[in-house]
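Have a look at the structure below, then the notes.
One protein chain omitted, others in place.
A and B are the chain letters, set down in written order, and residue numbers restart from 1 in every chain.
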Amino acid sequence: MGTKIAVAVDDLTVAYNYKPVLWDIDLSIPEGVLMAIVGPNGAGKSTLIKSILGIIDPIAGSVAIYGKPYTKQRDKVAYVPQKGSVDWDFPTTALDVVMMGTYGSLGWIKRPGAKEKKLSLEALEKVGMLAFKNRQISQLSGGQQQRIFLARALVQNAAIYFMDEPFQGVDATTEIAIINILKELRKAGKTVIVVHHDLQTVPEYFDWVTFLNVKHIATGPVKDIFNDDNLTKTYGINYKVAVQQ
Amino acid sequence: MSPMIDIQLIATVTAAACAIPGVFLVLRKMALISDAISHSILPGIVIGFFITHDLASPWLIIFAAFSGIITVVLVELIQKTGLVKEDTAIGLVFPALFSIGVILIAQNANDVHLDVDAVLLGDLVYAPFDRLIIDGADFGPKGLWTISVILVITLVLLLAFYKELKISTFDVGLSSALGFSPVILHYGLMSVASVTTVAAFDAVGAILVVAMMITPAAAAYLLTTDLRKMLLLSVLFGVGSAIGGYWFARWLDASISGSITTVLGLLFLIIYLLHLAKD
Partner (left out) sequence: MRYARKFAVLRKQSLLGDAISHAALPGIAVAFLITGAKDSNVLLLGALVSGLIGVFWIRGITTKTHLKTDTALGLILSLFFGFGMLLLTYIQKQPNANQAGLDKYLFGQAATLVESDVLLMVIVTGISLLVMLLFWKEFKLLLFDKNYAMTLGFNTKFIDGLISFFIVLAIVIGLQTVGVVLMSAMLLAPAAAARQWTNSLSTMVILAAIFGAFSGVFGTAISASQNNLSTGPVIVLVAAIFVIVSFLFSPERGIIFKQIRLIKNRRDLQLKKTLYFMYDIVRDHDDISRPHAIRILNSFQGFTKKTLSKLEEKDWITIQGQNWSMTEDGFETAANLYNNNLPES
């Protein structure tokens, strides 16, 4: 595990209206971890990711990606949003959507060429979707759509990956396929940060975890801090109950 | 060239110039913004006329396009407050601006020879007679030149920023994450749509502009799942209906813009029925 800090969050406070959604978050994520963010619904997990990516303005505090503000580090970051944020009827194919991941490195005006296409096909192959490359995206199942979005993040070739509930509404095969790819990313030295709901699979999938519920409760290796104490602090109820919910 | 060919040329070029921004408006679920723009450019035209005293001045197009942009900005401001549903904002803004235009015209009826009917409905019949004459040489109808320049600019912009338009239309989040400002692209598109609307409505009227922007795109959207093909098909449908509509109007001896709209409508109806039959 690298000793560099990939993401540093300092004193972050966010409110949509008057109630704080995130309260004084201090958090540092070391490079090369596969990390879950856990917390009950409305804990501010999506908000945390969005504020790290500058999509939401915080009231106070700051975020650094490898020591610099996000706007200077866009090319180092890939983000897979919570599902349902695009129009699936859009006239475009699976391959086309994946290719969009390469646009960032191209910059304005320049068109994607053979190199970008090759990268995108490789990414499609990695997520097991090569056979569907010419499918219109509305003709894909929920799990397949999620894989396409993952492939798109892969071609961005970022250093840090953010994913908001990638397992939502996907079948078990897809879930395993996705987690295997995430594990591969970590092996390649990438930092992967995933909002996750299923507490039971945390020890199996992740090596690092953040507990969040408006306040930051704990961050560390799963084997050290994934325990009843932190779960109770986060969910306000007994760990066993939380797992069964 | 005869007026007959001139009219068909103007209609054809206008149809092509409208179809391109139309595709992106439909995909962005902003089809109705074209309706709003086509109405609210009226006060811009009137005010532009007060300043220039020349209905043919290119400044008029600038003024009118500017009031198109103001419409878009106002709609967005209202949407941002969250006080009403998104589409309500459109319906609140454009009738108010249009009313201001109508009142300005009525108040200055002696100075402004603008007819609200003509604004709404336009008339291609007169378009060929306003000619571009340089040093005594006749270069054809002015309207044809204006809309052709706009079509060329639209095409250049489309070719240059195709990728950016596509990504910001499909996924705003990714677009901004990758550094393609959705705001810039949005206003770029809106500017093109406004300028096209102004130039087109002079010849074909406000309502036909809306039909020419939305209908070809909607019909093409029912037929293809490829954005390039959708753009090509829309231009084709627009151009075809323009020529077909012209001859239909001659045969019926009725309004050309009404007739082009009707042909567009029939075209859409057929494709719609085919689509229903397919499922």
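To be clear about the criterion, contacts are C-beta pairs under 8 Å (C-beta built on N, C-alpha and C of every residue); 3 or more make two chains touch, one makes a residue touch a chain.
From a predicted model like this one, the values you see are computed outputs, not experimental measurements.
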Pick from A:89, A:125, A:171 or A:198: which residue touches the chain that isn't shown? A:89
Specify the residue from the set B:34, B:71, B:146 or B:194 that touches the hidden chain. B:34
Of the residues B:132, B:149 or B:222, which one touches the chain left out of the display? B:222
Per the touch rule stated above, chain A touches the missing chain via residues 13, 15, 17-20, 23-24, 40, 42-43, 59-60, 89, 138, 213-215, 235-237
List the residues of chain B that touch the chain left out of this view. 26, 29-32, 34-35, 39, 78, 81, 83-85, 87-88, 90-92, 95-96, 98-100, 102-103, 106-107, 109, 116-117, 120-121, 207-208, 210-211, 214-215, 217-218, 221-222, 249, 252-255, 257-262, 264-265, 268, 272, 275-276, 279
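By definition in this document, only the chains that are shown with their structure count from here on.
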Chain A to chain B: how many Å between their CA centres? 41
Mind listing the chain B positions that touch chain A in their complex? 27, 29, 160-164, 166-167, 169-171, 173-174, 176-180, 221, 224-227, 229-230
Residues of chain A that touch chain B when the two form their complex: 53, 55, 74, 77, 79, 81, 85-87, 90-93, 97, 100-101, 103-104, 106-109, 111-112, 136, 152, 156
